[in-house]
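Omission of a single protein chain aside, the complex is shown with its protein chains in their original locations.
Naming follows writing order (A, B and C), and every chain is counted from residue 1.
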Amino acid sequence: MARTSAEVEQQLSRLEIETPSWGYGDSGTRFATFSQPGCPRDPFERIDDAAEVHRLTAAAPAVALHFPWDRVDDVAALRRHAESHGLRIGAVNPNLFQEPEYKLGSIANPDRAVRQRAVAHLVECVRIATELGSTAQSLWLADGVNYVGQDDLRDRRERILECLQEVYAELPPEQQLLLEYKPFEPAFYATDLADWGSALLFCQRLGERAAVLVDIGHHLHGANIEQIVAILAAEGRLGGFHFNGRRYADDDLIVGSVNPFELFAIFVELGTELPRLTIDQAHNVEAKVEAMTLSVVNVQEAYAKALLVDRDALAAAQADGDVLGAHELLLDAFRRDVRDLCGRVRVAAGGVADPVAALRESGYAERIARERGSVAAVSAGGNG
Amino acid sequence: MARTSAEVEQQLSRLEIETPSWGYGDSGTRFATFSQPGCPRDPFERIDDAAEVHRLTAAAPAVALHFPWDRVDDVAALRRHAESHGLRIGAVNPNLFQEPEYKLGSIANPDRAVRQRAVAHLVECVRIATELGSTAQSLWLADGVNYVGQDDLRDRRERILECLQEVYAELPPEQQLLLEYKPFEPAFYATDLADWGSALLFCQRLGERAAVLVDIGHHLHGANIEQIVAILAAEGRLGGFHFNGRRYADDDLIVGSVNPFELFAIFVELGTELPRLTIDQAHNVEAKVEAMTLSVVNVQEAYAKALLVDRDALAAAQADGDVLGAHELLLDAFRRDVRDLCGRVRVAAGGVADPVAALRESGYAERIARERGSVAAVSAGGNG
Amino acid sequence: MARTSAEVEQQLSRLEIETPSWGYGDSGTRFATFSQPGCPRDPFERIDDAAEVHRLTAAAPAVALHFPWDRVDDVAALRRHAESHGLRIGAVNPNLFQEPEYKLGSIANPDRAVRQRAVAHLVECVRIATELGSTAQSLWLADGVNYVGQDDLRDRRERILECLQEVYAELPPEQQLLLEYKPFEPAFYATDLADWGSALLFCQRLGERAAVLVDIGHHLHGANIEQIVAILAAEGRLGGFHFNGRRYADDDLIVGSVNPFELFAIFVELGTELPRLTIDQAHNVEAKVEAMTLSVVNVQEAYAKALLVDRDALAAAQADGDVLGAHELLLDAFRRDVRDLCGRVRVAAGGVADPVAALRESGYAERIARERGSVAAVSAGGNG
Partner (left out) sequence: MARTSAEVEQQLSRLEIETPSWGYGDSGTRFATFSQPGCPRDPFERIDDAAEVHRLTAAAPAVALHFPWDRVDDVAALRRHAESHGLRIGAVNPNLFQEPEYKLGSIANPDRAVRQRAVAHLVECVRIATELGSTAQSLWLADGVNYVGQDDLRDRRERILECLQEVYAELPPEQQLLLEYKPFEPAFYATDLADWGSALLFCQRLGERAAVLVDIGHHLHGANIEQIVAILAAEGRLGGFHFNGRRYADDDLIVGSVNPFELFAIFVELGTELPRLTIDQAHNVEAKVEAMTLSVVNVQEAYAKALLVDRDALAAAQADGDVLGAHELLLDAFRRDVRDLCGRVRVAAGGVADPVAALRESGYAERIARERGSVAAVSAGGNG
């Protein structure tokens, strides 16, 4: 039996999305970063933007932070600033890819001193997370090699395991360690955590609070993401998502902008046991706060449609081997226009019916542009 | 210190490759199968062809079989036939993809009766393998679904596990269960054993004699096969290879014909602890016995070059973070012309210096064409 | 200004889709073909199935044929049979990939005698098309090579051009020559007509009635099909489509079942100047007539949504560089539930509101299974 509309709305109202502090700042490709007017000047202003997205959508009550990018002198003040906007701090994201020392890797680096430095940063992030009330370390490891033979792939795995074990030992009971995989970029021959299997093996060794984070854009062409999700969930190791959209590589576009049917299929697979859902995008050419708002709306709609699937009829058709009957039950849910339904849920939760339109009407973008000003474009080198 | 030439030759002489009985028969695509003159008319003649490849290369002493394709009334006679040619029976490959009952899957099928039939076939193959003196079941599972919603992905995993456990319980101690993964084809939405992680999880549940089989052509674009090999070997779960070449999908071309540097890199990763090495190709347009002979030669040369890598210098360059120094050590080995070296090893082992030339001169292809005759082309339907 | 609902319905009512005779028969992969009950026993019964799809959808008034698969003694009778069902004959599809002679290619074959045979078949198809009242030759060329060096790629292009020029010279003025490209399969190193650029170059040489046919499944991962469509249309060389769905290779699934947003984007690019639209799918595991009916419905819905896009607002947003404003105008149309709208158009044109449900209720599948019976499964060889 399909859920009633009331049941769908009730379930949908529980959806909580984390938006990323770094998604409000300037981003770009290796070719150029185009600065936008109104770009937040500090972590506090990033939280202000996140608060605006939550005000409109009523579904984005947490902000994921990135260190050292969100480093402030007074961590407690940052937490209070978030809470004063009705937000909490989401996952803490350490950064192991920018320092010159990490050129040949961080915790996989052949140089022990570099690995120790990396571990120290990870442990510091655990401490910061505790202060912020965060319940997860969300670690993307850029480590890898560019050339066959550059380093020993098995030795690198052992180094990583040893370092992660050190960090895991420091985790307080309320924090999870999320390991994010990615097939390539910045490494172009072998990335140490290249796929979900690689990440899962480390989690198995670390302990129960280690889980895999699935970034939509971190797969080879053709990978079936919802199937990976099903496996990780069945294994009790689905730690969460980084949502975005992609056609080619790790494009970091707006979630749902490339294949909304895939996003729907992921939510069908998840059912109502949702893990941590975080947006991770780079809004290089589009207005950032609007992009984030649209992203939250896209996720809400995908989840709403998934909730509308008649699960009993689906199970029956599947058991009968009725290939098209089962498939058509999903189509039936996907084809519906759920904008009104989602609008009602948002309004009931304190948000607005049409967040993107409301944002445009509010003049928020113009106001922050005025107040914060613009910075000059920062351009990176490199050639096509 | 690099190996001496004598050490390389000694190590190379231990290389053993299994050729597949099905690789000597007609094959094709969904569009057409083009029959070749001299195609073996029964399993005995397939073994004759395998014996010819071993006679020339001195490195192909085993024949992998496929059931029911290689079904004979007198299994012991087939074994004796192989042994009389100096061959042994390699892995036994069950077939769960051709019967009409398997349209919606074999051991993942929602219908219990179908699953039971599939298990019965698998168990029968265990018995056959015992009679043949084979030490491995090599299972490729074509199960999967074509449409979102067609079946429940988690239920399918549970059904598979249950069935595999039944089969594993029947395995005699000398037999391994090799699980082969494949991302797609014949299933085009989700394949149940789609990647190495999926296969490994089943192996972990089954027991120590379950291991993953890596088919070169069963990966998404960009997958780093040698890294997968490194991980599986480190986990003690690298069961073996199906060697072939591919550019696009599961093209089943001659191994080493697309990127010989990748084949070399795989052997560099393996070192001298070689798992079961089987060729699995479809020679649609080329002469089959020659194709198989060239395949064995290509594998020998790749292994020879890998043995020539100066491992001590490599480890030192890697420890120093000398990116190009390390890479160049691999290049140095790859660039060598190892044909004479391989020829010497073959001759010392009873083979010939130039197997492909010797095959052409021997008139073997013409002889079997005369003796076995030709069959009419069998064409499949379908449109591009 | 957006179209009124009446304008959309009027435009939508003009949509005409060709269904393929070969899509009603058994199909499969290289591993197996699973026969379905009720499979048509001859071209006349294939047309009966096409007529049923048109009866339900009122948008599939043409049937594409394939020769020699649809060869009959009395071509005029076949045409009358179609017309008696209110259908016309769509494109004629020659077959140059099944005969043993074509193992190394048809019109690209190094052997002149083989090329002449292929040209003779193509010319015969022109004659058949004339008898059938068809206005297009739709040629998919499977020619290609499997190994580097197998043949000279430039010579092959010259042979193809020469042969196509012979055929083009035979075309009556009312017939087009559509050239279909495909990146791989059955050729796995180089396919002679591998991409739209290759096909277009031949069309430029042949003349104005030569145009490119776009099969959705015939692209490398990431290719932007709607952009290719835009270019070909701008060049006056968009000859038509083969519609289907794909995730991996040339999967030939139901159109719109993988990414309905992409199908919508293609129709947005087409506007209202629609070229020949043909379905080309292989229904390996699903009910065939239902699959075809659903396919037509999916195409209708995609076109309906594209018609709902507010083109004036879109042009204004694009001119302003309003990235998200423009994108959201497409989202606005895509999110609508157009099932009622499409149902009204179908009913007005003599079809039914819900074709898939009506088909299931009609008992058509059961009736043809009873009348036509089942055939035994035909299995192809080959291994995973």
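Please note the rule applied: contacts are C-beta pairs under 8 Å (C-beta built on N, C-alpha and C of every residue); 3 or more make two chains touch, one makes a residue touch a chain.
Since the structure is predicted, the reported quantities are computational estimates derived from the model, not experimental observations.
Put simply, the missing chain touches A, B, C once the whole complex is considered.
The residue from C:2, C:201 or C:274 that touches the chain not shown here is C:201. One of A:189, A:202 or A:303 touches the chain omitted from the figure, and that residue is A:189.
Of C:326, C:349 or C:369, it is C:326 that touches the chain left out of the display. Only one residue from A:228, A:282, A:307 or A:359 touches the chain missing from this view: A:282. For chain C, the list of residues touching the undisplayed chain reads 104, 110-111, 145-155, 157, 183-184, 189-190, 194-198, 200-201, 220-224, 226-227, 230-231, 233-235, 261, 265, 268-269, 314-315, 318-321, 323-324, 326-327, 329-330.
Residues of chain B that touch the chain left out of the display are 221-222, 224, 247-248, 257-262, 285-287, 290-291, 294, 301, 323-324, 327-328, 334-339, 356. One chain of the complex is left out; on chain A, the residues touching it are 20, 22, 25-35, 66, 69, 93, 97-100, 102-104, 140, 142, 146-148, 150, 180, 182-186, 188-189, 215, 218, 221, 246-251, 253-254, 257-258, 280, 282, 284-286, 377-384.
What we mean here is this: only the chains that are shown with their structure count from here on.
Chain A and chain B carry the same sequence, and matching their CA atoms takes a turn of 180 degrees, rounded to a multiple of 5. Taking each chain's centre as the mean of its C-alpha atoms, chain A lies 39 Å from chain C. Counting partner chains per residue, chain C shows two or more touched chains at residues 221, 247-248, 257-258, 285-286.
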